[in-house]
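All protein chains but one are shown in place.
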Amino acid sequence: MSASALPRAFLAMLRRDVVLAWRRRGDALLPVLYAVIVTTLFPFALGPEHALLARISGGVVLVTVLLAMLLSLDAVFRGDLEDGALEHMLLAPQPLALLMAARMLAYWLVTALPLVLVAPLLAYMLGLDAVAQPVLLLALLLASALLDLLGIVLTALTVGTRRSGMLLSLMLLPLAVPVVIFAAGAVGAAQQGLPWIAPLAWLAAALALALVLAPLACATALRIALDS
Amino acid sequence: MGRFLAMGGYAAYVWPAYAVFFLVLGADVLATALRRRRVLRELAGRMARQAARRQPDVSP
Amino acid sequence: MNAFKLWYHKLGSPPYFYLFAGYIRPWLWGIALLLAAVGLYGGLVLAPPDYQQGDAFRIIFVHVPAAWMSLFIYGVMAVSAFIAVIWRPKMAEVLAMESAPIGAAFTLIALITGSLWGKPTWGTYWTWDARLTSELVLLFIYLGVIGLYHAFEDPRQGARAASFLAMVGAVNLPIVHYSVVWWNTLHQGTTVRYFGPSSIAPSMLWPLLVMTIAAKFYYGASLMGRSRVALLSLERGKDWVRAEVAGAPAGG
Partner (left out) sequence: MSLHAAPADPFIVARGLGYGRRDERVFGPLDFSLDAGCIALVEGDNGSGKTTLLRVLSGLLHPTTGEARVLGAAPGSEQARAGCAALGHLLGLKGDLTVQENLALGTGLYGAREDADAQAMLEHAGLAGYAHEPVRTLSAGQKKRAALARLALLPAPLWLLDEPYANLDRNGIALVNALLAGHAARGGAALVTSHGAVAFYEGVGYTLRLGT
């Protein structure tokens, strides 16, 4: 195994996932549509009062993006499990963690990034201050990447089970709590004109740690879940 | 005794708390006992089936 | 020969553990009930009412042991789960998976008694207090572990997957607690005075400790009972299980 084999395999996996997503680009837009629909419902439920909507806008957008990601998380490994591609990943000579890292990056690019890009628009519709917009974008970039990494690890654990959608939400909630708290805390602080860098720094530190650990954990989880 | 049960006016909170403590743990014990009974019955049934298979039926 | 190592390996064998658990279970039950009786008498009768909370503080004797046990059992489960994932012995899987429902039960008790205590002290059954919120998240973690365990058709595979989740939860739990505390100070501003006198009187302390130890023995007894049943079902087809089933009053 030469040194070039690792980047070659990583790129092959990444390319595969991006091409597959492109061939089914309609599906990739569904989470975005879901986020738009959910955000639209809030003013109808709470009334169009600007001050109230502006106050909750950051939190609403964060939670909506989280839910939209959760919605599609269930399917991350389903196709690969059904056609046997997942077994080939397990059997490939490269470390499984490397392939999982490619899978995670691809999933973030395909699912999370569109959501992050549409989020400022949703926040604007709810009346978030322009000052807080960059903070929201930054918080979403960090939070979506973290949830992507953690969520795929948990999805890997449920691969061998039937009907895992609801279970996945239950498993992800405790991991999502700190992410939501810090991300929403930063946005809230920015809205009040307070310093917001500290919670984002914590998120960034957690992301750095997760970038290293999550692919390894994901590989372990997959081997556990498929060893029947 | 009545004063003890009244708990200084807090009976509505103290006694339910103790009831919850013992009811939930009681449910834990009961669930284990029922599960043990079910597992034993299943295993006995399994063994009976296996024994029946091993001894060929003599009656026509 | 290292005596401890020998004992460890013996306990790791299911038929031996089954016998051992059956032998110590009545003792654990007896001690738990005795201690609970003493603790309840001390807590409900002997301890004087709190000068601020009156008799409402007596909820402490069930609430605090349950809250401590919810964390203690998680610790035991996480250690067993770690062993189960790394070395894959059957007994560690069984102990981790049978601990989870007991831990969830204690967490539920801590939540309900906590909110029953909250009504007279804070005027509301539920408040997003840092400890109650953390306890709620702990309940979700327990439920996730139990749910994942039962989602697999093969119980051993389910046990390993759920053990892995329990390890993830063990890392996550302090982070949740820390973030919830931070969030709490961020949004509430005023600090809510947490239950209980700040310096606890000895007449209140000893029943609390006795109840806590009683809860630990209850956990031991329940765990032994649960593990015995789990072993019977996991090891079905083995000779020792056949002997046990033939000897037990089946169907009754």
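Order of writing sets the chain letters: A, B and C. Residues in each chain are counted from 1.
The definition used in the following text is that contacts are C-beta pairs under 8 Å (C-beta built on N, C-alpha and C of every residue); 3 or more make two chains touch, one makes a residue touch a chain.
These numbers were taken from a predicted model, which means no experiment stands behind them.
Student: From the listed residues A:137, A:204 or A:226, report the one that touches the chain absent from this view.
Tutor: With A:137, A:204 or A:226 as choices, the missing chain is touched by A:226.
Student: Can you name the residues of chain A that touch the chain not displayed here?
Tutor: These residues touch the chain not displayed: 1-2, 5, 8-9, 11-13, 15-16, 19-20, 23-24, 79, 82-85, 87-95, 99, 226-228.
The rule is simple: only the chains that are shown with their structure count from here on.
Student: Could you split the other chains into touching-connected groups, assuming chain C is not there?
Tutor: Groups after removing chain C from the contact graph: A | B.
Student: Whose Cα centre is nearest the centre of all Cα atoms in view?
Tutor: Central by C-alpha mean position: chain C.
Student: Among the chains, which is located farthest from chain C on the basis of C-alpha centroids?
Tutor: In terms of C-alpha centroids, the chain at the greatest distance from chain C is A.
Student: Taking each chain's centre as the mean of its CA atoms, how far is chain B from chain C in angstrom?
Tutor: 18
Student: For chain A versus chain C, what separation do you get between their C-alpha means, in angstrom?
Tutor: 33
Student: If you average the CA atoms of chain A and of chain B, how many Å lie between those two points?
Tutor: Here the centre of chain B sits 42 Å away from the centre of chain A.
Student: Hey, what residues on chain A touch two or more of the other chains?
Tutor: Where chain A is concerned, no single residue meets two or more other chains.
Student: Would you please write down the residue numbers of chain B that are in contact with two or more other chains?
Tutor: As it turns out, chain B has no residue touching two or more other chains.
Student: Quick one: which bits of chain C touch chain B in the complex? Just the residue numbers, please.
Tutor: 44-45, 49, 54-56, 58-59, 62-63, 66, 101-102, 105, 108-109, 112-113, 116-117, 119-120, 218, 222, 225-226, 228-229, 232-233, 236, 241-242, 245-246, 248, 250-252
Student: Under the stated contact criterion, what part of chain C meets chain A in this complex?
Tutor: Going through chain C, the ones touching chain A are 85, 137, 140-141, 143-144, 147-148, 151-154, 157, 160-161, 164-165, 168-169, 172-173, 175-176, 178-180, 182-183, 186.
Student: Which of the residues in chain A come into contact with chain C in the complex?
Tutor: Against chain C, chain A makes touches at 153-154, 157-158, 160-164, 167, 170-171, 173-175, 177-178, 181-182, 185, 188, 206, 217, 220-221, 224-225, 227-228.
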